[in-house]
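Mind looking over this structure? Questions follow.
Note that this complex is displayed minus one protein chain, with the remaining chains in position.
This part shows chain A:
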Amino acid sequence: LTNTSISDAQEMETIWTILPAIILILIALPSLRILYLTDEINDPSFTIKSIGHQWYWTYEYTDYGGLIFNSYMLPPLFLEPGDLRLLDVDNRVVLPVEAPVRMMITSQDVLHSWTVPSLGLKTDAIPGRLNQTTFTATRPGVYYGQCSEICGANHSFMPIVLELIP
C-alpha cells in the first residue's frame, strides 16, 4: 500500500489550481457588479440619523429642526402586558409608510450594526464613518431588530423598533 507508481503530477496540479481560480474570478466579477447595482439611486423624502452607543441608539431627525432622542431597551421590570421582552424600547423610530427614507448610520464608540430583518436592512455602525441605507416600507406596523455586531456586555440589549404609520 505504498505509492510507488505515483511520483509527481505537476501538470495536473497546475491545472486544478489555475482552473478553479479562474472559475472563482468569473463568479466574483458579476457578483460584485450586482452588489453595486443593488445600491440604487433613489430620491428620499427625508433623512434620519442613527447613532450607536454602548448600549442604546440615538436617533436624529434634523431635516426640519432638531429632534434628537435616545432609544433604550425597556428593562423587564418596566414591561407592560403585551410588550416583547428584550425587543421593546422606550422611544420608537416613527416613520411614514410609502415614503423613501434615508438612514445614516454611525457609531459613537465601538462597532454596532443597525438591523431590521423584516425590512431586509442591516448596516454596520462604524465610528468615524457614515453609512447610508435607504428603504421604503409599504405596510404599516411595528418592526423589530437587534444590534448585530458584538459591542460589549449589553450587545443583546439594545434593540431597534420602527413604528410605521400610514
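Note that in this section contacts are C-beta pairs under 8 Å (C-beta built on N, C-alpha and C of every residue); 3 or more make two chains touch, one makes a residue touch a chain; residues count from 1.
Basically, contacts and distances are computed from a predicted model.
Protein name for the hidden chain, per its UniProt entry and selected from "Cytochrome c oxidase subunit", "Dolichol-phosphate mannosyltransferase subunit 1", "Transcription initiation factor TFIID subunit 5" or "LLGL scribble cell polarity complex component 2": "Cytochrome c oxidase subunit".
When you scan A:12, A:25 or A:41 for touch with the missing chain, the hit is A:41.
For chain A, the residues touching the absent chain in the complete assembly are 36, 39, 41-47, 49, 51, 60, 62-66, 68, 102, 104, 106, 108, 123, 128-133.
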